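With one protein chain removed, the remaining protein chains of the complex are shown where they sit.
Chain IDs A, B and C follow the sequence of writing; residue 1 opens each chain.
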Amino acid sequence: MTKLKWGMIGGGEGSQIGPAHRLGALADGLFEFSAAALDHRPDVGRTYAKSLGISEDRAYGDWKEMLTREKNREDRIDLVTVATPNSTHFEITKSFLEAGFNVLCEKPMTMTVDEGEEIVKIASKSGKLCTVNYCYSAYPMVRQARDMVQNGELGKIRLIVTNFSHGHHGNAEDANNPRVRWRYDPQMAGVSGQFADCGIHALHMASFIGNDEVESVSADFASTIKGRELEDDAMVNFRMSSGIVGRLWTSSVAIGRQHGFDIQVFGEKAGLKWKSEHPNQLIYSKVGNRTEIIEKGENNLCEDALRLSRVAIAHPEGFPLAVANIYVDIAATLKGDKRANLPTASDGLRSMAAVYSATESAKNNGKWTDARPPMFR
Amino acid sequence: MTKLKWGMIGGGEGSQIGPAHRLGALADGLFEFSAAALDHRPDVGRTYAKSLGISEDRAYGDWKEMLTREKNREDRIDLVTVATPNSTHFEITKSFLEAGFNVLCEKPMTMTVDEGEEIVKIASKSGKLCTVNYCYSAYPMVRQARDMVQNGELGKIRLIVTNFSHGHHGNAEDANNPRVRWRYDPQMAGVSGQFADCGIHALHMASFIGNDEVESVSADFASTIKGRELEDDAMVNFRMSSGIVGRLWTSSVAIGRQHGFDIQVFGEKAGLKWKSEHPNQLIYSKVGNRTEIIEKGENNLCEDALRLSRVAIAHPEGFPLAVANIYVDIAATLKGDKRANLPTASDGLRSMAAVYSATESAKNNGKWTDARPPMFR
Amino acid sequence: MTKLKWGMIGGGEGSQIGPAHRLGALADGLFEFSAAALDHRPDVGRTYAKSLGISEDRAYGDWKEMLTREKNREDRIDLVTVATPNSTHFEITKSFLEAGFNVLCEKPMTMTVDEGEEIVKIASKSGKLCTVNYCYSAYPMVRQARDMVQNGELGKIRLIVTNFSHGHHGNAEDANNPRVRWRYDPQMAGVSGQFADCGIHALHMASFIGNDEVESVSADFASTIKGRELEDDAMVNFRMSSGIVGRLWTSSVAIGRQHGFDIQVFGEKAGLKWKSEHPNQLIYSKVGNRTEIIEKGENNLCEDALRLSRVAIAHPEGFPLAVANIYVDIAATLKGDKRANLPTASDGLRSMAAVYSATESAKNNGKWTDARPPMFR
Partner (left out) sequence: MTKLKWGMIGGGEGSQIGPAHRLGALADGLFEFSAAALDHRPDVGRTYAKSLGISEDRAYGDWKEMLTREKNREDRIDLVTVATPNSTHFEITKSFLEAGFNVLCEKPMTMTVDEGEEIVKIASKSGKLCTVNYCYSAYPMVRQARDMVQNGELGKIRLIVTNFSHGHHGNAEDANNPRVRWRYDPQMAGVSGQFADCGIHALHMASFIGNDEVESVSADFASTIKGRELEDDAMVNFRMSSGIVGRLWTSSVAIGRQHGFDIQVFGEKAGLKWKSEHPNQLIYSKVGNRTEIIEKGENNLCEDALRLSRVAIAHPEGFPLAVANIYVDIAATLKGDKRANLPTASDGLRSMAAVYSATESAKNNGKWTDARPPMFR
């Protein structure tokens, strides 16, 4: 088994996302860490890269150097992860795709819908993999849920209810801390705060499990702490193409909630519930029957769920290995395995379209607004 | 201790509500069951009343007979409970109030806003007690939550999120069962289905704990089962007078949820969570601190919570005794105790105003709509 | 429906047990409170009884007066509840049984095995009802569990594991508080502390659900707070007649546990779990299948569980109504209904035999010791 060669841009020393990607890429022995441009300070980045075992000649000072030099190598990297600040995702992803690299981009893929459409087109033209790190979708039990919906076990889906609430930005005294403040400043965060930050994970999950796309939204945004221009709490009602009714609440001022990301899917025949803080179970209720607990590691799970589990039933597997599962699926895809269920550039684009539509609806008295990217209307 | 004399209209044999009120009224030995008109079939009602220990002369054939005869007795009942079909609540409540009786009315108090305003005026003029059976507000830990909000332990309240979801009407094959169907038929249920049935409990709870009133709403209603005219799923965003942001989801097609009524209240200093299926705990999180579990029966609870508990910490107390607590508070009020926290006729009116406003908003593209009763604007 | 006439001894003002029995007896309208000797201070007891609506002539100064006068009345009480201090249970219960009264005795029924055997004999000879307030056995879902075991749904039972842990006596600074101290003083509490106080509830539950009797025990007792003569923590292994293996842990120093009474029953075909703090669910796991949640109020529960529930599925019912269910079953039994599943005098005796045997085993290096009352060997 030859390992795939992997590079990362961003994720420098002290970041949380860098170690998460390194663990994700390395945990299963599928990738080797071959090239990196880890910091906006070239020397710092090079030194750190070398300390992580990157060879001198592939410890780059910035992404442009990395792009130029890697594309001329015979042993060029098989995958680049873009883990830089949000506003740079578009340019870097675009450049690497155009140069023929496979890309895993952190979310959000772009800052605007136009940019998103451009990435979708470039990715399609390039024939390369462009995936977005909606890593919750790679939990085994989320795959199991998707499979059950696809197999019709829930019947036609009527309703999806999803929340992503936390309280980590709920302290008014901490609101001017730069680490918090930028989220609510349109100069830095774009048109939306909490919905763009956390809500789009929930919206992607609704599409992923529901196997359908959001068509329109009606939103209510609120800024509950003085001085915040962007919303720290949002309710987004939505409708999907097949008629599924959607409800999405997201908040960063829900003091006491830590990582309150959950989803409930209700169909004609059954309902399902999954919670990100206890991701190894699904709560499954067939109409007229008792609620059952489906455990990761059960014998009868779908192939996708089994493939993405590492240890036996009731041995919990957590968030870092969900990220690793994204890398497992990338490796599978690069080796021609068609079964992988990776988020796509279209998913990244749809998120951005939803962000803009919800923002517009919230400004327009809750008016129902088309949430599809123009190119998909 | 002389017991108060109590009468009930409706709640005949085979109903669930009748036994709940009887237990509520009798459990603490505060009332004696003295008069009744239990069934729309006079003979059936009389016979059943007598089997429950009502004397021959106070086992009435209908509410009009009961009204006429009771008002002429020296030992007239101190309280009448109205537990008849919804459409009759207004007329019966009005008539008994006008005749000088204290009334406990099942929810909804009326079918229209106009009727609600009329009851409020009559109740006020009569000087009699007119309360509505929002019995969840009488759980000890709900009283504790209200007390904590009033005492400022949560700081200024920013956000209230409440859900009332169940899946008991989620079976399409059962949708034409008359017991289910009437809820979604405007001829019988009025302008709203699930929101009027369950949602108003959640909305009352938001007002009760938040100590504030709903001012405007933006709603999204959905009928997920073919043939239903009224909504079986609703999302209602709201704003309260003090600026509190509100989110309310209610559903009757959430298969697997049994009695998914919960509320989260988030303030500047802390968050609280209460769940009706496990009503003896509050989940309390002070900003920057660990989440704590507050137990019914703790030494340091508010007087109201202690007064309405019967057994020691961690001995669960359930729904029937929440109903009993309404009767405890009625007895207290009738004896001049000002501490009781009973729902009022105004609460009943506000619910109806919210139902109409949400219905209107849902029909108008989610438009934000004034939800206050005209007389309170 | 004529109400049964009920009297109580003990349970005076300020006690917790008095209100619990009054609510239990009155909640369902099956009994009227007709006679009482509520306090060891005759005048206090009489005054309090009258304040609760007892007529002058049946507000007694002590139990002997009550016995003498009630047995000469035509309208003598149908049931007497003995809620006095533990050491008096035997004499009072004996006297009322001999005089032909039905008795509900608080636990423990007696202080010794000999006394227990005497009560069993007297009860049998008298033909009167003698029941002990093991009220947890009257929760609907406990009845459901028993029914499932009896019907063979779990197959042959292999193992029962039950705990009754709390931490309310875990504060060393509070250990000399008389309200706590007496429990660990052999002069007042008898041969055992925590096992006799809480453990016997768990042991009765094992017999009740397992439908079998304890035959032998091996015990380990510990006193974890200086100055306590009797155990505040006990582990009792046991074997039942049919070979069931049993494990029972009980503690009063388990700081953080409030009312940690639970039971797990494991058979050849399935396992069941019930927890007293959330008594409205059973966790049910068939071998090789997913775990299911059985809810109080489901359509398909056993007759006993349905009969003892008052409100619909997922409306919780708590401890006070479990006590009320004991009264429901007493009323049923007194009216000739054979279905009632009341604890018996033999159950009360077996508890005492287990207490003595476990004490002996703990003193004898954990030696396995016969736990059957001599009369049942």
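Definition applied: a contact is a pair of C-beta atoms (placed from the backbone, for glycine too) under 8 Å apart; a residue touches a chain by one contact, two chains touch by 3 or more.
Just so it is clear, the model here is predicted, and its values are computed rather than measured.
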{"item": "Absent-chain contact - pick from C:Ser285, C:Asn325 or C:Asn341", "value": "C:Ser285"}
{"item": "Contact residue for the chain not shown (choose from C:Ala36, C:Val161 or C:Ala371)", "value": "C:Val161"}
{"item": "Touching residue (missing chain; options A:Pro42, A:Gly288 or A:Pro320)", "value": "A:Pro320"}
{"item": "Contact residue for the chain not shown (choose from C:Phe266, C:Tyr327 or C:Tyr356)", "value": "C:Phe266"}
{"item": "Sites on chain A contacted by the missing partner chain, in the whole complex", "value": "1, 3, 16, 19-20, 22-23, 26-29, 33, 51-53, 166, 168, 258-259, 276-280, 295, 310-321"}
{"item": "Residue ranges of chain C at the interface with the undisplayed chain", "value": "158-159, 161, 165, 167, 170-172, 218, 220, 222, 224-225, 233, 235, 237, 245, 247, 249, 251, 253-257, 264, 266-268, 270-273, 283-288, 291, 361, 365-368"}
{"item": "Interface with the undisplayed chain - residues on chain B", "value": "284, 290-295, 298"}
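By definition in this document, only the chains that are shown with their structure count from here on.
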{"item": "For chain A paired with chain B, centre-to-centre distance based on mean C-alpha positions, whole Å", "value": "42"}
{"item": "Centre-of-Cα separation between chain C and chain B, whole angstrom", "value": "35"}
{"item": "Averaged-CA centre spacing for the pair chain C and chain A, given as whole angstrom", "value": "55"}
{"item": "Multi-chain contact sites of chain C, meaning residues that touch two or more partners", "value": "295"}
